[in-house]
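Working notes, beginning with the structure itself.
A single protein chain has been omitted; all remaining protein chains appear in their positions.
Take a look at subunit A:
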Amino acid sequence: MKDGRSGEVSARETVLAGIRRSLGVTGGEAPRRFEVERRLAEAPAGIVPQRGQGDLPARVATFRAEAERAQATVAEAAALNDVPAEVARFLREANCPATVRMGTDPRLAALPWPATALDVSIGPSDGRDLNAVSMALVGIAETGTLALVSGADNPTTLNFLPDNAIVVVRREDVVADYEAAFARLRAVYGKGGAPRALNFITGPSRSADIEQTLLLGAHGPRRLHIVIAG
């Protein structure tokens, strides 16, 4: 019974039976099933911290302060159309090549990149790109966290392989807390649905594994630059 598919089916039954034996249940009890279905359907929120709450200006201020606390840099652009100039400025001042890699997000594609000296290429990263630009689903004020979703618009590899991750978040997309981010996610993917990858990102990559010394740029980006636009 240890080999092949039948073995796995039997392991499933054994594990579930072991759980039920210990809990003293059969798995068929209607009240238990009802309780589980209700929780999955209702997804109660629990304790939500005050920190991220407030009107849009307050949320943006908290988001910015918390992201900077996590060693991200943050710039604000008056409009989405100002984003390419801000990206060019950031790369110039960081002394980085004027190249960026991005996905097919129509909101990014519509921006005036040709007005800058930036060399823009489209697609996921194979590890050779120094700079990436992505668009976040939302920014979360509570902890200065960006939420990004996988797909051709904003490929996941762009969040991790390049040295410099530049992420654009629309001002109106700065939400208070994780729960608000999940509400936005469900609006796109439906209740119970999810993208292949949902990345919550708070600051640039880091490690403290050597004598508890905090070092930025472990395996992911060395810099995370956030542009709040609009």
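Following the convention adopted for this analysis, contacts are C-beta pairs under 8 Å (C-beta built on N, C-alpha and C of every residue); 3 or more make two chains touch, one makes a residue touch a chain; residues count from 1.
Keep in mind that, in the parts below, contacts and distances are computed from a predicted model.
Taking the options "L-lactate dehydrogenase complex protein LldF", "PTS EIIB type-4 domain-containing protein", "GntR family transcriptional regulator" or "4Fe-4S dicluster domain-containing protein" in turn, only "L-lactate dehydrogenase complex protein LldF" matches the UniProt protein name of the chain that is not displayed. Between the chain not shown and the residues A:T116, A:N131 or A:N159, the one that touches is A:N159. Touching residues on subunit A toward the chain that is not drawn are 2, 8, 11-12, 14-16, 18-25, 27, 32-33, 35-36, 39-40, 43-51, 66, 69-70, 103, 123-127, 143, 145, 150-152, 155-157, 159-161, 177-179, 182, 185, 192-213, 215, 217-221.
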